[in-house]
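Note that one protein chain of the assembly has been removed; the remaining protein chains are unaltered in position.
Per-chain numbering from 1; labels A and B assigned in written order.
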Amino acid sequence: MAADPNKLGIFVTSPQHMRHILGITKAAVRAGKEVMVFFTYKSIHLTKNPLFRELTELCPVENIAICADSYICEGYDNVNDVPPGLIDKQMRTQAFHGAILDECAKYIVM
Amino acid sequence: MESLKVYILIANRVYNDGIRSGLGLAVENHYAYPVIMNGEFPRFSDYMSENIAWIMDMEGQVYSCGAEAPTELPADAEIANISLEELGEAMRDADVIIPYGLPKQSHEPPAACSE
Partner (left out) sequence: MSDDAMKILQVYRSEPTDDIKKLVEILNRDRVADEFKLYDGEPNYDTLVQKIFANDKTVCWW
């Protein structure tokens, strides 16, 4: 399957840039683009930022995922503490990053 | 599905998880090239060394740029040396470049980080 030219992938590896992630996603949606976001390693702490919920409301539920292993490694409970806005099956593996690379013609790291 | 060449640049000792992330792409049939910049090496646990070896098995390579790569790692893991210029030239062929995590810190880690 060829990557969709109207799809933007955001690979989040830093715990510092929620404002940029939200700003870029809002701008992309305004421009009629679809956005996929994957949070990995220490960036999963951003799921505790109130802006995370806002981000999840901008994208289809299947387009936002976090690395379950990272979430557990950082001490969170992936069963009883699923971040608001996320559904439990979006606690994913690094394969979701692979899916972003496959599906999104445009891509940015945060 | 096209196999992509992915460079993952690690500039901060805390973010050697970029190696695991590279392995995640390698098992998805991409070519993963994690690059540890300026000697920000991880502790070479068996898990870390096995990941490095596995990336090599999947036709990728972990590099060190800006510091001599350690030798005699566990699990037959190898880290190859690459200069900044060589890295730049190699990345011209990259499909994806991922500056991973945080930039380098100004100070050495305090003793509290040692465990």
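Things worth noting here:
Note that a residue touches a chain if its C-beta (ideal position, glycine included) is under 8 Å from a C-beta of that chain, and two chains touch if they have at least 3 such contacts.
Owing to the predicted nature of the structure, the values given are computational and were not obtained by experimental measurement.
Remark: the absent chain touches shown chains A, B in the intact complex.
For the options A:Leu8, A:Ala65, A:Leu86 or A:Ala99, the residue in contact with the chain missing from this view is A:Leu8. Contact residues of chain B toward the unshown chain are 11, 37-38, 66, 84-85, 87-89, 91-92, 95, 97, 99, 101-104. Mapped onto chain A, the interface with the missing chain covers residues 8, 14, 16-17, 20, 23-24, 26-28, 30-31, 33, 106-110.
Operating definition for what follows: only the chains that are shown with their structure count from here on.
As a whole-number value, the distance joining the C-alpha centres of chain A and chain B reads 23 Å. Per the touch definition, chain A reaches chain B in the complex via residues 1, 11, 13-16, 40-42, 70, 93-95, 97-98, 101-102, 107, 109. Put simply, chain B touches chain A in their complex at residues 1, 4, 6, 14-15, 17-18, 20-21, 23-25, 27-28, 30, 96, 98-102.
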